[in-house]
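One protein chain omitted, others in place.
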Amino acid sequence: MSLTAAPPTRRLLTVGRATTLPTPGPVELAELASLAGLTGRGGAGFPTATKLRAVVAGHAPVVVGNAMEGEPLSQKDAVLVTRAPHLVIEGLAIVGRALGARQTVLALGPRVAAGPAQAVAQDHGVEVRSLRGGFVAGQESALVSQLDGRAPVPRDPLVRVTTRGVEGRPTLVLNAETLAHLALVARFGAPWFREVGTAEEPGTSLFTLSGKVRRPGVVEAVRGSRLADVLACGTPVDPVAVLVGGYHGAWLPADALDTRLTRSDLQAHGATVGAGVLHVLGPDRCPLRVTAGIAGYLAGESAGQCGPCVNGLPRIADSLRRLADRSRDPGLPAEIDRLGRLVTGRGACAHPDGTARMVASTLRVFAGHVAAHRAGWCPTDERWTR
Amino acid sequence: MTRLHVDWTRCDGHGSCTELLPELLAPDDWGFPVSLTGERDPQVPPQLERHARHAERSCPLMALRRV
Partner (left out) sequence: MNEALWALGRGSGLVALVLFTVALVLGVTTRSGRPVPGLGRTGVVDVHRTAALTGTGLVLAHVVSLYLDPFAQLRLVDLVVPFLGADRPLWLGLGTLAVDLLGVITVVSLLRHRVGPRVFHAVHLGTYALWPVALLHALGNGTDGGSAWFRTLAVACAAAVAGAVAWRLLPSYAGRGWARTPRKVAP
């Protein structure tokens, strides 16, 4: 395969449309993804080759690009789909053709403008659909349900969508950014993809910087970069901690900003790169109050389907609120911990698990804050009024 | 050996499963079954297989499956 010169790092927002679309078959495409070491950019980080191979063969599958952008702190998919829609559409078209798909769909959440994608989609036989939003709406099976005309409510994971999904057909759901990378891998090859990044985590990723930063927004960075280096693009102001991975992520305290954004390095902090959300907490906001707010939001965003989630998340949020309000109840942290473990793994999707993980991270990283609140004062207030 | 799978999209915490398999499932604060083995889908030991079949038939929401 002859390769045209490809840009080294700022890949996703500078590469133009392909003149002719590569047409790998299903085996070749999966091989390419495997050699490139491409993993999902939607949060779960699953090897893309594995997902491609998981689609049950011979049943005219459906391929879906996920740009639902349900995570409020994330903007990367919205930016990608509006500024470089051709990459996402090309990725969809390549996968669709390789798998013999009957239908290729780009699913957009309400925060993603449809115009730019629609202009390109027609040329490649991709359908663009603007769907209802919500935190859980981007979850794979909830997205499939919505494409079927039903409410965005997750399904029992026992039957994978790759076996039975949209209209009962095997369905492959890939994040929009993953598809963009896949399109580039198909054009420029796996060795090119691996020119940057680490051996375990090659290539680049989009990160969304938010919170106490001078220049919030989306930045493309080489995978395996240090957290501090990626944050520097947005100029953080007095970071106390960074929420890595969004509302289902975990906190990294200020003294851990040198951590590399890799699976192995982040594991020590109970975090993963997730969908690349990096939210900076400054000294002016009480972390317990911030987390209580997030937990309250997450409780409200429950699909309302599974008992432990519907009941457990509001209880967790409530307990956190009481803790933020400096309740003297000595059993509060233990109760929050118990509830977190009670809801984990008990639902049709990972919404309760992610919530519990984020809350547990808060109590761990801000243990000092927790102790102060239980004694009746808040370090944030103290610092700010000084 | 089979495992017990709770279909959370159907479960409404009726509780016959926790009655029939108290070694594997217990009701939580709201009546929904919690796995006592640490696994998400608890494995059914051979001596409880009969009760697992009974529990699967007994759930009025058809939320319990043996997989």
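Points to keep in mind about this one:
First chain written, first letter: the chains are A and B, and each begins at residue 1.
Simple rule for what comes next: a contact is a pair of C-beta atoms (placed from the backbone, for glycine too) under 8 Å apart; a residue touches a chain by one contact, two chains touch by 3 or more.
None of the values given here were measured: they were computed from a predicted structure.
Only one residue from A:G96, A:G307 or A:P352 touches the chain missing from this view: A:G307. The omitted chain makes contact with just one of the residues A:A151, A:V196 or A:A254: A:A151. Shown as candidates are B:V6, B:L20 or B:V44; the residue that touches the absent chain is B:L20. Against the chain not displayed here, chain A makes contact via residues 151, 153, 303-307, 310-311, 314. In the full complex, chain B contacts the hidden chain through residues 9-16, 19-20, 30-31, 54-55, 58, 60-63.
FYI, only the chains that are shown with their structure count from here on.
If you average the Cα atoms of chain A and of chain B, the two centres end up 32 Å apart.
Against chain B, the residues of chain A that register as touching in their complex are 153-156, 158, 305-308, 311, 342, 345-348. The touching residues of chain B, when paired with chain A in their complex, are 5-13, 28-32, 34-35, 40, 65, 67.
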